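Here the complex is missing a single protein chain, while all its other protein chains stay put.
== chain A ==
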Amino acid sequence: MATYLEFIQQNEERDGVRFSWNVWPSSRLEATRMVVPLACLLTPLKERPDLPPVQYEPVLCSRPTCKAILNPLCQVDYRARLWACNFCFQRNQFPPAYAGISEVNQPAELMPQFSTIEYVIQRGPQSPLIFLYVVDTCLEEDDLQALKESLQMSLSLLPPDSLVGLITFGRMVQVHELSCEGISKSYVFRGTKDLTAKQIQDMLGLTKPAVPVQPARPAQPHEQPFVSSRFLQPVHKIDMNLTDLLGELQRDPWPVPQGKRPLRSTGVAVSIAVGLLEGTFPNTGARIMLFMGGPPTQGPGMVVGDELKVPIRSWHDIEKDNARFMKKATKHYEMLANRAAANGHCIDIYACALDQTGLLEMKCCTNLTGGYMVMGDSFNTSLFKQTFQRIFSKDFNGHFRMAFGATLEVKTSRELKIAGAIGPCVSLNVKGPCVSENELGVGGTSQWKICGLDPTSTLGIYFEVVSQHNAPIPQGGRGAVQFVTHYQHSSTQRRIRVTTVARNWADAQSQLKHIEAAFDQEAAAVLMARLGVFRAESEEGPDVLRWLDRQLIRLCQKFGQYNKEDPTSFRLSDSFSLYPQFMFHLRRSPFLQVFNNSPDESSCYRHHFARQDLTQSLIMIQPILYSYSFHGPPEPVLLDSSSILPDRILLMDTFFQIVIYLGETIAQWQKAGYQDMPEYENFKHLLQAPLDDAQEILQARFPMPRYINTEHGGSQARFLLSKVNPSQTHNNLYAWGQETGAPILTDDVSLQVFMDHLKKLGCLQRLLRADVSSRRKKALSVLCSRWSIPA
């Protein structure tokens, strides 16, 4: 199966696409029996240093309902200068520019290696990138200072001709006018009043004044930049001013009485930011960057009252339906997010506070618009500073790793329909023949808007096979999918990236082995996880877990090999071998478990999970554990409590945290100061090695993970202990009787137990398939309840 692994990897590198199945079952019925849906992870803007964009526009299929783009899968009649669309089979003339086309003189888009190709659109105005800072001023002095410095620093990182704007908020919301010299001007809004977009634009003077004197015609072109320029100015023009302005920012001057939270008008501030951009630069790439140091405490979108004695909602409150403001606030931010998304603007949230800041309510702002969500303890930490800096990192071409206002369009062969997408996108509600009625994720459309994109942004796209059971394998034996991503490149160019992929059809009954072998368990795990997380947003946690379990069991039944009634004989093929383990860790992950996590943390984790690419997603599901010792070079070890040994240093990467854990002995050595003794230099090196590796990860990771350096018995060791498979717990410690490893104080089941039960159930299930009896249900529920970790 090495070939499939290579194939998968090759495809991922070339097209940024990973399918759960790389050979497709040819009928709807078979497809549903496969349990894991036919789906793919698409990284639309996967970095392709080797792929220069072509400087012309794509050739479209002339059928109005199709408009697929000419691709290597199309049949071309060079003599007649015709090409046949591989989706709708329409025959199209090549445009005049393709007059010189021939077998030996093919345009790039016909070459097989260009299954992914990028076009640069020359038409249309190039609009600058826009960065609108929305800054909370209810911060501690240190935090504010750090934030100010970060913002000032960022000015030097912005593209010089990009536009920048500043909104500050506290009890009031101030929109700073940047164009003026001398007096600094700002428009001030009450933080408690919900304003409509129209009102905001009126109040900012953005509505075009009905100027009777000037005839509209000549004034028009000048009007637009003039109006907007008051609040959004090119960085190179006003960076000095803005630097000063930021430098002069003061903490919110309104007194905060004892026992109260500062009044923070975050809801209005975001509303104004959205309204401002909406009025001035609709459908232009823009980034609203919200920096907040606490929860919104007044006005629309408030998450908690200003009485400190009333704590912010917890999962417990939410379950008890005791979160007073949650629904209203969520609605407010959803409305804003949708408006921003409709205009192609993305919203980032940088929340730095020790307590929760309301990310749960505000998550849609980032999730629907493709913005970033960063959660930290303080603006005065490297976590924030580095993360923020990394947003402005550049690629090998010197371009910012960000794209804006993208629309992703998916076209499929007739045998496939689109069920939905999960990722930082919103539906554009484009119905078409290739849209399925069954929805998975955000469905009912063949196009999505992704307002903010970076090279790692990844969507899960789910398909449905629609060909009937008895239908023959389609002509050509391959099904094709085309992904067309229109977006605004950070160089302000409009670009279109087209990826066309095809996979073989196979008859599931006769060719199950092929299909099985072409299973991409990593992709499948992530895609299933996304589905689970997507459900978890709207459903009760246990329900989701049950659903996941059921899917897993069904999969095992479908593809497991075993002797009847003999769980010990249960085997899964290589292509499925890791999948149950992923599921095990997924069930324990913070994406599905809210225990020990605040609602904000859960929101933040889920946010990242829904947009990271496959590799990162897998790390999130199943953290990586490296072990360092004198016994040999660093090696990855099982994420298991048995790996926690006294003479090891462990490095765990959970994506969100990097934990360095010194085993008991190592910690004692370190305390004894051996590393400082020349004769123990090797010990020093040993200590240094994980630090270096951690640095490497830290350097590459976005957002910056929390970096934890701890040791055996340290309070922070909990980060490690909560992740590892509890193969040894206080319950079985003596039973196992092993000396190695560290027991975990938990009632959670270990992977071993999990697998045992799974095997049992797998077999059992098979037996009971005929009569779906109450027995089965009972067994399942027992299993589930046992697995389920009490909240």
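One rule holds in what follows: a contact is a pair of C-beta atoms (placed from the backbone, for glycine too) under 8 Å apart; a residue touches a chain by one contact, two chains touch by 3 or more; residues count from 1.
Here, contacts and distances are computed from a predicted model.
A single chain of the complex does not appear, and UniProt lists its protein name as "Protein transport protein Sec24C isoform X2", one of "1-aminocyclopropane-1-carboxylate synthase", "Insulin-induced gene protein", "Protein transport protein Sec24C isoform X2" or "Centromere protein T".
Set against the missing chain, the residues A:P49, A:G100 or A:P253 yield one that touches it, A:P253.
Within the full complex, the residue among A:S186, A:T412, A:Q557 or A:Q670 touching the omitted chain is A:S186. In the complete complex, the residue from A:C74, A:L204 or A:I473 that touches the missing chain is A:L204. Across the entire complex, the residue among A:C88, A:M172, A:A337 or A:L359 in touch with the chain not shown is A:M172. Chain A residues in contact with the hidden partner, per the touch definition given at the top, are 172, 174, 177, 180, 182-190, 193, 195, 199, 202-205, 209, 211, 248, 253-255.
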